[in-house]
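A protein chain is absent from this complex, but the other protein chains hold their places.
== chain A ==
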Amino acid sequence: MAKFLFYRLLQALFVLVAVTLIVSFAIRLTGDPAVMLAQGAGSITEADLERIREALGLNQPFLVQYLNFLKGLFTGDLGRSFMGGTPVGDLIGRALPATLALAFASMFVSIALSIPLGVKAAVSRGRWPDQVIRVVSLVGLSFPNFWLAIMLVLLLSITFNLLPPSGMEGWQSFIMPAATMGIILTATNVRLVRTTMLETLRSQYIMVARAKGLSDSVVLYKHALRNCSIPLITYFGLQFGGLLGGIVVIERVFNWPGLGTLAFDAVAARDYPVLQGVITVLSLLIISINLLVDIAYGFVDPRVRKS
């Protein structure tokens, strides 16, 4: 087991280095932060730009800059934003909870919708409730999430003035972004719940339960759902990682003060340290989730441990 853990951690470390290396390299191809910083200055000269680059440490070779970043990373120092020098750690410290809160709220919406709908579809397989749920989820899958977000804002904020169109100022602020993300996720999850449920309903113990004369709801929610929860939880867990990546667009539309907005603005301003920091933290989160899932498998299934 220790050997298995060691290899998985080594793999995770390799992935982290690879991701940060690619991101650090790629963003440096997209332009010069010194120019962005001085964009209002008509009369900026090459000598001025060189001076600013030196102050930002951009005159060093790429590998030196990257190694400095790695060194900082392992000592817990993510550097400072090019835009005003705020420590990147502080910015992420503020943004991460906002992103996680939104991600959890979205997952909650999705689970609360997809389980009853998926179960209903499975039970009424082939009949009209199943057809309706499947068609609606297909429509949901085809929505671009930013479009749905803008439609919600138009309807609930501008037309009816019920909810704040952007920002994070209380529970009302969560409704639209969490609903947008949640509804898009639900579209996929309903299908998953339906399929898993259908398989479970074919099992012999379900037949036994019914033969015992148990009521439909007890059979469904106590026996069947409990047994399909294992693959579902695994899937939802992995989905959470993917969700963190997809949240960038939603955060921007709702001006949510999370990692997505931070990353988006950092790209626009060529703020290398902030972008590197955000990508590192997101990668760490996703790698940890995958690692936890893998380790959990390892515990359950001895075959995984050996491979």
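Convention: contacts are C-beta pairs under 8 Å (C-beta built on N, C-alpha and C of every residue); 3 or more make two chains touch, one makes a residue touch a chain; residues count from 1.
Going forward, contacts and distances are computed from a predicted model.
Per its UniProt entry, the chain excluded from the display bears the name "ABC transporter substrate-binding protein", taken from "ABC transporter substrate-binding protein", "Cytochrome bc1 complex Rieske iron-sulfur subunit", "YeeE/YedE family protein" or "High-affinity zinc uptake system membrane protein ZnuB".
Check A:150, A:214 or A:289 against the missing chain and you find that the one touching it is A:150. Between the chain not shown and the residues A:55, A:138 or A:207, the one that touches is A:55.
Contact with the undisplayed chain is limited, among A:5, A:23, A:70 or A:83, to A:83. Where chain A meets the chain that is not shown, the touching residues are 30-32, 34-46, 48, 51-52, 55, 81-86, 90-91, 94-95, 150, 153-154, 157-158, 161, 164-167, 252-255, 257, 261-262, 264-265, 268-270.
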